[in-house]
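Below is the structure I would like to discuss, written out as structure tokens.
Of the protein chains in this complex, one is absent; all others appear in place.
Labels run A and B following the written order; every chain starts at residue 1.
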Amino acid sequence: MTDPHTDPIVETAASDTPATGTAPVPQWFWILFVVVGFFGALYLGMNSGGFSSDVFNPDQVSWAGGGGAAAGPVDPKVAGKRIFTKNCVVCHQSSGEGVAGQFPPLVGSEWVVGGDWHGDNHLVRVLLHGLQGPVQVKGDTFNNAMVPWKDVLSDEQIAAVLTYIRSEWGNNAAPIPADYVAKVRAETADRGEPWTQAALKAIGKELVSEAVANPAPEAEGDGPAGESVPPEPADSQPSAPPTEA
Amino acid sequence: MIQTSTATRPAPAEIDRSVQGTVLFCFGSAIFWLLAGCLLHAVAGAKLVMPGFLDGIGFLTYGRVLPAATNAIAFGWASLSAIGVALWLCARLNGAMLRASALIVSAVVAWNAAVLVGVLAILAGSSTGIPGLEMPGGVSVVLLVAYLPIGLWALSTFRTGAPGFVSQWYLVAALLAFPWLYTTANALLVWQGTPGSAMGAIFAWFDSGFFGLWLLPIALAAAYYFLPRAAGRPVFSRGLASLGFWTLVLCAGWMGTSRFQGGPIPAWMVSAGVVAAILLILPAIAVSSNLYLTIGDACERLWMQTPARFLITSAVFFLGWVSLLIIVTLPPVNSIIQFSLVNPGLTQTALHGIASLAFIGVLYALLGVRHPESTITPRSSLVFWLIVTGVGLILCASFFGGFFQGFALSDPIVTFANSITYAAPFRWVELAGHLCLLAAAAGLARDFAEQLLVSSPAQAPKPAAAQRPEVAAV
Partner (left out) sequence: MTKLIAGLVVAVGSSWAAMVAYPFAKLATLQPEVSEETGGLLPPPLPGNAIAGQRVYAANGCVHCHSQQVRPAPFATDIARDLGTRQTVARDYLRYDPAFLGLVRTGPDLSNVGVRHQEAAWFFRHLYEPEQVTPGSIMPSFRYLFEEREIQGQRSALAVDVQGPHAPKPGYEIVPKQDAIELVAYLMSLKRDYPLTEAPPPPPAE
């Protein structure tokens, strides 16, 4: 070009922007691309720790498994204890006795093991959406708030922690299967606020054993939910729906 | 502000005249920060080999001098010269005249003032303690505000249409990435803290992105612009360039967490970081092979031109840096060298071997516009070899020393004090490397000042083609 200004860099063409060739990408580059991509994906898959935010050592398959133990179904009571320790003991205490006047006890509580109007459906509802206002537990009145857990805990986790509190400290009630939690969750999907005692009392009593005996029409929580927490027949207490007063 | 139509596209000479004052101001202040940073880094290096050197003084303690040095280099030298390069290349590639130079110059003045305050604050003991982001929160606000007119003007030059040339892609990427990276990192780590180890992941994203998405793309934009012109050939392959570009912008943000192998960051994030670091081989090979196939047999001729020699070496360092980075990221190697001299050495290699060399190459091209001498001069050759030697010494020291130190650190029988002993001789070599860089900075400052002063009488450089010896073309 007849540009009077000639800079030290040799001008290639009419424009001062270099041209771009259209040579195809060399074959070997595509091969490299595929090989590196393949091994990268392989490495990531093998060292992902299940893409969980609480696995820090990729050699440790899962923190629940404990160093490559056979990946069987997790005992809901073991998992439940862990969930309880993490989330519940601040109020209900690790003894399950609660704090007199502030947080109701779980030991022998009709809310937990069942009572004249307290069914398993109420228990699951309380855990999913929380509870507020005055409540009567074992003859004492408590007026506090329980937070909802539906966005924090999965169906399996809720089932596990309920199964745990229903079988610990001398409590002896049937395990709660995850698909039952899923069913209640589906029924109450519209609920946006915590329950009150009055609102719960208005709902008819339902027990897990009944729900399982005549399965819900919409099989909401089938699939993996049912698998990972089996209803635990091995628990030596075949589901005897507690109807103690 | 800009002339958009290609029909009225101003001549390169006009464009250069409109930007060169601003760009030279960027470079002038950047060189000051290079000198200051290298001096501080040399002081820090000396303190490692002679713990008694300037000991017991608060503002000169190692833990303040070192971050003062790295911040002066990162935000003073590297970022300011990157801004200079970006301004010039955007103007040239998009045929835009810089008419608002007063605004840009005041932004650069504010930037310089902020870095000065930041570095002094670090020395005075107001560091945030987050590596790479030590400057107090107020400073980063000023930097971002100062960046606003610079970035907006540079991006506004792209209004002419689709950015068709490779360098333009890299420039857009860098100009957008810097505010994204710096705002995120400051918002979550400096202006308001993030508790716990989340900080590590966020910091790693910023740190790898600061180089890989800000400095490196601008260096590569310069290489893709100047080398084909110097060789007189088109860029070899658009497809290869495109692959190299996209793989880089993808990997650069992801690779940061690879430094936390075994650390308190979820395993999948660390593994993803490792994979991204390994995938970095793709852009490295794509860029270097594309440039190599472009230059071809013109290599020897280009070697004798100052800008081209700097830019070619920068691309070679890019390939070398990525290769070494991949080796030390592989988990069996990483478990040994993770906390040794190796990683800081690689950071220095990337910063000076890739970014500094490329930016200085562009600076010489700009100076060459005023003085049509593009063949390598003894002065520019000295600067070149001092940087290459300095980076080479630092790299060798960090690798040999780092592996010795790493093996000592990972052998349960060797005491910790011994790991220091193993590394000690290599720290002297590293110090020598930093002194070379300091000398290079001094040489560059002298060269820069002289060329500007000499040209001043002959101001209003209406370059006459007839007078210009065709040295470059041979």
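As a working rule, contacts are C-beta pairs under 8 Å (C-beta built on N, C-alpha and C of every residue); 3 or more make two chains touch, one makes a residue touch a chain.
This structure is a prediction, so every number in the text was calculated from the model and none was measured.
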Residue of A:22, A:94 or A:136 in touch with the missing chain, whole complex considered: A:94
Hidden partner chain, touching residue among B:103, B:396, B:420 or B:442: B:420
Among B:292, B:339, B:385 or B:428, residue touching the chain not depicted: B:339
Chain not shown: contacting residue from B:259, B:309, B:352 or B:434: B:259
Residue among B:20, B:79, B:101 or B:127 touching the omitted chain: B:127
Listed residues B:191, B:246, B:385 or B:400, member touching the removed chain: B:246
Residues of chain B (touch criterion as defined above) contacting the omitted chain: 47-48, 51, 55-58, 61-64, 66-67, 125-131, 134, 158, 161-163, 169, 172-173, 176-177, 180, 184, 188-189, 193-202, 204-205, 209, 213, 246, 249-250, 252-254, 256-257, 259-266, 269, 272-273, 276, 331, 335, 338-341, 343-344, 409-412, 416-417, 419-421
Those residues of chain A which, in the complete complex, touch the missing chain: 53-57, 59-60, 63, 66-67, 82, 85-86, 89-90, 94
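One rule holds for everything that comes next: only the chains that are shown with their structure count from here on.
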Whole-Å gap between the CA centroids of chain A and chain B: 46
Of chain B, residues touching chain A in the complex: 11-13, 16, 92-93, 164-166, 224-226, 228-241, 243, 262-268, 270-272, 274-275, 278-279, 281-282, 285-286, 289, 293-294, 305, 307-308, 365, 368-369, 372-374, 463-465, 468, 471-473
Of chain A, residues touching chain B in the complex: 3-12, 16-26, 29, 32-33, 36-37, 39-41, 43-44, 47-58
